[in-house]
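Apart from one protein chain that is not included, each protein chain of the complex appears where it belongs.
Chain naming follows the written order as A, B and C, and within any one chain the residues start at number 1.
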Amino acid sequence: MASHTGAGRPLRLGLIGSGRIGAVHAASLAAHPGVDFAWVADPFIESARGLAAMYGATATESVEQVLEDRSVDGVILCSPTPTHVDLILAAAERDVAVLCEKPVDLDLERARSCQRAVAGAARPIMIGFNRRFDPSFAAVRRRVDAGEIGRLEQLAITCRDPEPAPEAYIRTSGGIFRDMTIHDFDMARFFLPDIVQVSAHGSNLFNGYIRDAGDYDSAVVVLIGAGGEQVTITNSRHSAYGYDQRLEAFGAGGMLSAENFRPTSVRSYSSAGTEQADAYEPFFLERYAAAYRAELEHFLRCIREDESATPGIGDGVAALELAEAAAHSAVTGRTVAVGGAAAVGPAAATRATESRG
Amino acid sequence: MASHTGAGRPLRLGLIGSGRIGAVHAASLAAHPGVDFAWVADPFIESARGLAAMYGATATESVEQVLEDRSVDGVILCSPTPTHVDLILAAAERDVAVLCEKPVDLDLERARSCQRAVAGAARPIMIGFNRRFDPSFAAVRRRVDAGEIGRLEQLAITCRDPEPAPEAYIRTSGGIFRDMTIHDFDMARFFLPDIVQVSAHGSNLFNGYIRDAGDYDSAVVVLIGAGGEQVTITNSRHSAYGYDQRLEAFGAGGMLSAENFRPTSVRSYSSAGTEQADAYEPFFLERYAAAYRAELEHFLRCIREDESATPGIGDGVAALELAEAAAHSAVTGRTVAVGGAAAVGPAAATRATESRG
Amino acid sequence: MASHTGAGRPLRLGLIGSGRIGAVHAASLAAHPGVDFAWVADPFIESARGLAAMYGATATESVEQVLEDRSVDGVILCSPTPTHVDLILAAAERDVAVLCEKPVDLDLERARSCQRAVAGAARPIMIGFNRRFDPSFAAVRRRVDAGEIGRLEQLAITCRDPEPAPEAYIRTSGGIFRDMTIHDFDMARFFLPDIVQVSAHGSNLFNGYIRDAGDYDSAVVVLIGAGGEQVTITNSRHSAYGYDQRLEAFGAGGMLSAENFRPTSVRSYSSAGTEQADAYEPFFLERYAAAYRAELEHFLRCIREDESATPGIGDGVAALELAEAAAHSAVTGRTVAVGGAAAVGPAAATRATESRG
Partner (left out) sequence: MASHTGAGRPLRLGLIGSGRIGAVHAASLAAHPGVDFAWVADPFIESARGLAAMYGATATESVEQVLEDRSVDGVILCSPTPTHVDLILAAAERDVAVLCEKPVDLDLERARSCQRAVAGAARPIMIGFNRRFDPSFAAVRRRVDAGEIGRLEQLAITCRDPEPAPEAYIRTSGGIFRDMTIHDFDMARFFLPDIVQVSAHGSNLFNGYIRDAGDYDSAVVVLIGAGGEQVTITNSRHSAYGYDQRLEAFGAGGMLSAENFRPTSVRSYSSAGTEQADAYEPFFLERYAAAYRAELEHFLRCIREDESATPGIGDGVAALELAEAAAHSAVTGRTVAVGGAAAVGPAAATRATESRG
């Protein structure tokens, strides 16, 4: 591990995993003046070599080689979900900082045990809930915190993917709540960290292989905060008009919304209609480009300042708890109590719930 | 009762009830060239006299007098909810057409028994779910029916009142689901007549006397259609920025939304921000002015053409069933099956439900 | 002429001319509780009879008959432009109030002489520049007056008709500046009463019979206010996306705009684009419905309160002066000085002008 880093020295980072999201982080690492982009590790060595060559890093098949490089300050984990826990543990052991893509693990107990194991880690461990760093969502949170709408009462999150992930991906995804809604659970917790009830609904409305995999293509989730706040999450695995990523925060003083992003600011007017804007940004690479950059910036700052990172592994576990509760609720038709719900007073206990550890 | 009316002769109508909503109908009746606005009946005779004088109608304390006037074609019931059923029955018996403000009754069984009693009524009986006649909501329905977004998959309804009704009103309102959400239940059924599941959540977030009355000031309801379609309804008893009345219909082909209404088309741009529009129309009189006119037009046409009216008393009962199910669900934390849910196949049976007659 | 009218007695009004714009006013007159709609006069007696029958007024071929009815408080002149001056004079002589559709006359000298002749008229004479009463334009004016954007520096007016008026109309219209832009000249004067320079440009871009008539189908006008303020007016005789009627007022403190009106608040989202609104209101009847009602209200109030009306005949003459200057400028390619321009100091005298009486 590198010794404490002054603001002047570039931080030396390695990338674990060279797939689609790995490529996003690689570009950010290469473009950042404060980063020495050292390693790309992937058992598919050809893929690692491609990325490494593009940005002047060194490719390797072996994650061990990266973690054993004592000059490495941190790694970004973009490897398959089942590898996350072991790699977090390995990095923590060597005092290497970690930015791990969501989710920590598909198994809640395994994620919790990982959380306990790294509780005293010397270096920051951060979970890649990139949407917290989206300038628009972050601005809404900041303005809510500043009291602009008074106490937050209702939060509506709409997230629709442009089209379903491939069948092979769906089969190992852990289901829509753990794979897709998990970002929305974290976004809900970004505004309301203490969620006490989960009620979820899943439907199969348009896709055959998702249904065959026992998963849903459409989902609606209601979360209740510790103070009785109401959160609605609407998900669909398709969207004809681009990546639909919106949020509305409502309180006594008014409402703040974050709208979708468009590639250009052009609008058209014809006999067919007026004020027509572009289809929205196609998917997360375009929509969350600024969020990925800000996320990396935060990770670097946490390494430099030796701060614990937010969202941390506890946030990863909490989102997974909500996902698991949602999956259960969708099957049983019952509201599921989560977190510290048992201790919640009458104000929030607006309905009976089924308690699950 | 008047004999069949040709298009030429004005229809002779009476108004029962001269309160706030009565005044709205009175203005519409007076302005309509095809209406002979004959009667205003109200036990508060001073109130009846005020309205009647303004528009050249005759005031009376006695509803009987109106119903016994055999030249009267129809009546609009704006009297208190508990009087609705008896007045519907009395009018139907005399072959007088009825446009009755919602709800039919707060008691579902009483409403159902009224529905059965007037099943064979000779003249149209219409329920005042005025929002079906709002030009924007109606346009969305028409475009969905025309296939513009493909099959409807998700429907989001947001309705927020500007401020809570007075305490006295709240106490006899039947609760938020029967009083306020009932409009949204009908709007959901306007798009998806066969709702099979209801899951509701109520919270007390800002108002003391609503809480003291055992009611909620904020509510979220999820409805599932017979085909698994997902409907979310978001309600609040206050809204700082005006009457919030929106709708989004989503399907494979895209989305159609109906936005809020503004008093003017002015926008302002300053260092504080840009594109700022007016606060939205303050309440239903302004927001639904066009809807009330179109509703009256439809009622007149049903009388003239001797057609059965939509929304009819069956729609009033169906909305009440959803309200009752929601009230139950909010307390038990369980999804409640409604309507023909027992017969629903596996596609829609996305979660276990608690069956209630 | 009727004696001074208390607020209680309905005002007795006559309509002169039963064409398209006459029909608009007829509906407003009939719907207004404070109006006794007495006469419809038109040499085309069948047309007068049609309107009169619809609203319970009396039809006549003779304007004299209306003006001689000493119980008539006022008349609305919707007759052809060449009749305006004579009818204004005749009404003024009999102390009948007048609301005269624009323009006063196509001939500036004739309009000025009419203005002088009625300078001491006992009853209000109002010119039908209805757009001043549009709630959105009026709100911008009110907010500018209240100082919201500081001193007004630039004003942009965009007005595009849906399609060219018929050839026969064009031939007698007096040209685009006197017929169409005249509304915009008045709108400019609504914000900046003292215009000192006019510079105009006309083009023939799409219509053959307008060109053959020696008129333009497209026009751009720049006006300079006494303080150097800059006004741009953009006109076209066609618009594929509906009636385009917009305004932007700019100052040190920011900008206020008035946007177009749409029939519904619906927006659509598809792979072809997002946020698509309806085509705008088709033409002035729909777009300015509220303006016509407010204009009538103002006329009634001026009669009741015995106030002089705004916009008055002086405003009609001033707009015509600008139209004449624009027509001249478009031909000569020179900026034309108008109004009190000779007296304007160096601040506003930003360019040489050609002075015309």
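As a convention for this text, contacts are C-beta pairs under 8 Å (C-beta built on N, C-alpha and C of every residue); 3 or more make two chains touch, one makes a residue touch a chain.
Because the structure is predicted, anything quoted here is derived from the model rather than measured.
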- Query: Which one, C:Ser47, C:Gln65, C:Ser113 or C:Asn204, makes contact with the chain that was left out?
  - Reply: C:Asn204
- Note on the structure: Touch assignment to the omitted chain, from B:Ala90, B:Ala213 or B:Ala277, lands on B:Ala277
- Note on the structure: Residues on chain A facing the left-out chain by the touch rule are 31, 33, 54, 135-136, 139-140, 143, 148-149, 253-261, 263-271
- In the whole complex, what residues of chain C lie against the chain that is missing from view? 149, 151, 153-154, 156, 158, 160, 197, 199, 201-206, 216, 218-220, 222, 224, 227-230, 232, 234, 236, 238, 240-241, 244, 250, 252-255, 329-335, 347-348, 350-354
- So that we can see where the missing chain sits, which residues of chain B does it touch? 240-242, 260, 262, 267-280
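Everything below uses one rule, namely that only the chains that are shown with their structure count from here on.
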- Message: Can you work out the whole-Å distance between the CA centroids of chain A and chain B?
- Response: 41
- Message: I need the residues of chain C touching at least two other chains; which ones are they?
- Response: 260, 267-271
